[in-house]
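Below is one structure. I have some questions about it.
Removed: one protein chain of the complex. Kept in place: all other protein chains.
== chain A ==
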């Protein structure tokens, strides 16, 4: 939409290799793809790092839900100067969204305080995106708290746009933004179950990882 005058008349749908631009390798940090054999060593560290910022911890089932099904879409940053301890992690999934596009979903992202500002989080996300592209993802989605400007900046720099605001999405009463990144042309026109008339998407859609709620409360009423 913006007046990007230098744009070629017939632009490529994908920018060539943005990974090289986004991925940083600070000294002492090594990036490792998660695999199930690493559970004993790293799952407790992952839980500890993620739950630090949460008012309510995720149960072990939430981590296992992602890590068992999409182990390869979890990337870790390890501190080689301290016994390869976990310094940062990203956890994702990839599956068809409402019977439509193949949607990557970034469920959790965290970097230890002492490692912030080195581009580690951006690198982790970029690696996850690269793999999702390789696996033929059509789009990538995530939610972030409206007050988390650092996270929004990070994703917007990568090319994500805010697609909607979600009112009081988190338990603490804060709202969220859903951010989306299209990876292919025509994704917006792929049919999903979403557009049945008068049907309003139910609360939180299917991405509940950032929100806990009572089972009976998941469906909100459609407009009467």
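Just so it is clear, a residue touches a chain if its C-beta (ideal position, glycine included) is under 8 Å from a C-beta of that chain, and two chains touch if they have at least 3 such contacts; residues count from 1.
Everything that follows uses one rule, which is that contacts and distances are computed from a predicted model.
Chemist: For the complex's missing chain, which UniProt name, "Cullin family profile domain-containing protein", "BRCA1-associated ATM activator 1", "DNA replication complex GINS protein PSF2" or "Amino-acid N-acetyltransferase subunit Mak10"?
Modeler: Going by UniProt, the chain not displayed is called "Amino-acid N-acetyltransferase subunit Mak10".
Chemist: Taking the entire complex into account, which one of A:24, A:52 or A:167 touches the absent chain?
Modeler: A:167
Chemist: Footprint of the hidden chain on chain A, which residues?
Modeler: Listed in rising order, the touching residues are 1-5, 7, 9, 11-16, 18, 21, 39, 55-62, 64-65, 68-69, 93, 129, 133, 156-169, 171, 173, 175, 177, 180-189, 195, 197-201, 203, 206-209, 211-215, 217-221, 223-224.
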